[in-house]
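With one protein chain held back, the other chains of the complex are shown just where they sit.
Let's look at subunit A:
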């Protein structure tokens, strides 16, 4: 089974603050790391390989520095990796990101199964995976909490829904997004890390793609536009109610109702 895992490099911290006076974003610390949710995706792929054979390859879209997380994936046991990187991809929204990744995937490798993380900690949309599957014209299942079994032509998984769990059989090729905690991600191995130092990473740019129409990438390929950014208005009440227990009960009841916890 050929498995492809989509991994993204994200800022090491989410402590982004916005200066209310100047409107400038401040990021404390510029360190970055692999999107924590993608570790679960990678671990799932490695477990499947251990059980059923095949290869695990990773693909990421980002600036050249994002190669760091591909090396990290090698140290965890990934076989091969590609970085989709081009200045022309800057400013991509969900649609442009998904399209770019789907083009990169097509060029990079054949696959039976693509695994994505549940979401990223910076984009935080959980939408890139499903959009990739649409562009690749393959079925997708999100919120996967368990892999039951794999055969020649399909995989059986459990999908988590709010009030029930569905067991689904999905034909290859397909895309899954997995939940946190599906498996405990392993630590990178020192030996693999040393061995992979010289391992190659394929870099894919616009000129490598089948579709080289610049209008479909980066900001031009992004239907959504950020018009402005602003700090949230934090409305945190702090009230102390001193009254008879009867009045307190009424106030508490009204507040719980107002906050919609009684449906």
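Please note the rule applied: a contact is a pair of C-beta atoms (placed from the backbone, for glycine too) under 8 Å apart; a residue touches a chain by one contact, two chains touch by 3 or more; residues count from 1.
As a convention for this text, contacts and distances are computed from a predicted model.
Enquirer: Given the choices "Glutamyl-tRNA(Gln) amidotransferase subunit A", "Electron transfer flavoprotein alpha subunit apoprotein", "Branched-chain amino acid ABC transporter permease" or "Putative zinc-finger domain-containing protein", state the protein name listed in UniProt for the chain not shown.
Expert: Answer from the UniProt record of the missing subunit chain: "Electron transfer flavoprotein alpha subunit apoprotein".
Enquirer: Out of A:51, A:110, A:197 or A:257, which touches the unshown chain?
Expert: Here the residue in touch with the unshown chain is A:257.
Enquirer: Which of these touches the unseen chain: A:43, A:72, A:93 or A:112?
Expert: Of the listed residues, the one touching the omitted chain is A:93.
Enquirer: Since one chain isn't shown, list which residues of subunit A touch it in the complete complex.
Expert: 10-11, 14-18, 22-27, 30, 62-65, 85-91, 93-95, 98-99, 120-131, 133-135, 138-143, 156, 159-171, 174, 214-215, 218-220, 222-232, 236-243, 245-246, 248-253, 255-257, 259-263
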